[in-house]
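A single protein chain has been omitted; all remaining protein chains appear in their positions.
Right, subunit A next:
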């Protein structure tokens, strides 16, 4: 709050002298996000660089030294992280300090590099059942709960998805999944989405690391909706997928109004809108109305978008009483 505003409020008698004093105290300048970003970039560069370094030196004597360095750094990070860590609890555990978060992250990333190397060079886990991806995933998942780390949890989730053969990171979810050439991916996506949504639901239901629910649901909702929509667009029995879509939509709608989440509400409404519009357009296309079809389509979009705008405005009002993300 700036000086001007404080004066204005206290002149109108809206601020008690004590609050005025508090507000006028000189503020500290927080460099939190600047330093955190540097730390994050450092972890990104270091773990990436070490990965390439081992890869490039694979046939020389140097790579064992590098590997040793990675192993030692990784172990050191885990030891530090473990020493400073607060005791485990089923609820949210705050990090002892902000730097600690990135030590945990670095430790986990280096561990993955290490495991991958061992697998590639000595084939320690064998080649069956994708265990080379599954075991790091388990380690990540355990670390996420043990250290209470959302970033590691989301790494575990993307690894789990990779193990199932699907990409769920924001950039790759549409570009890297070839739903049209490999329709099995659609079912994988639905299964993965269902698993993640269940995990989110259970975390909340049994109050076990409740704050992880958002991350589970966020990945789950997108892959689930996208896979079901892909099923509608590409498979013959599209109407079945449409029914599934409606079911999921109803569930997400219920959940988002329970949690008072604007984000999930908006996503649910938009995905459902895409699904419904596809059904209408498909029907218009197959009834051969020529120009009339195009007219009807345009009228449909204008009318339905106006309706959805109204719906969103009403939902906004409903959720606003107690807002969160």
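Here is the rule we use: a contact is a pair of C-beta atoms (placed from the backbone, for glycine too) under 8 Å apart; a residue touches a chain by one contact, two chains touch by 3 or more; residues count from 1.
Simple rule for what comes next: contacts and distances are computed from a predicted model.
*Asks:* Per UniProt, what's the omitted chain called: "SSD domain-containing protein", "Transport permease protein", "Acyl-CoA/acyl-ACP dehydrogenase" or "ABC transporter ATP-binding protein"?
*Replies:* "SSD domain-containing protein"
*Asks:* In the whole complex, not just what's shown, which of A:45, A:138 or A:174 touches the removed chain?
*Replies:* Among A:45, A:138 or A:174, only A:45 touches the chain that is not shown.
*Asks:* Quick one: which of A:138, A:174 or A:309 touches the chain that's been left out?
*Replies:* The missing chain is touched by A:309.
*Asks:* Among A:133, A:177 or A:255, which one touches the chain that has been omitted from the display?
*Replies:* A:133
*Asks:* For subunit A, which residues reach the chain that was dropped from this view?
*Replies:* 1, 4-5, 9, 12, 14-16, 19, 22-23, 26, 28-56, 58, 97-99, 102, 105-106, 109, 112-113, 116, 119-120, 127, 130, 132-133, 136, 150-151, 153-155, 157-159, 162-163, 167, 169-172, 211, 214-215, 218-219, 262-263, 265-266, 269-270, 291, 294-295, 298-299, 301-302, 305-306, 308-309, 312-313, 315-316, 319-320, 323-325
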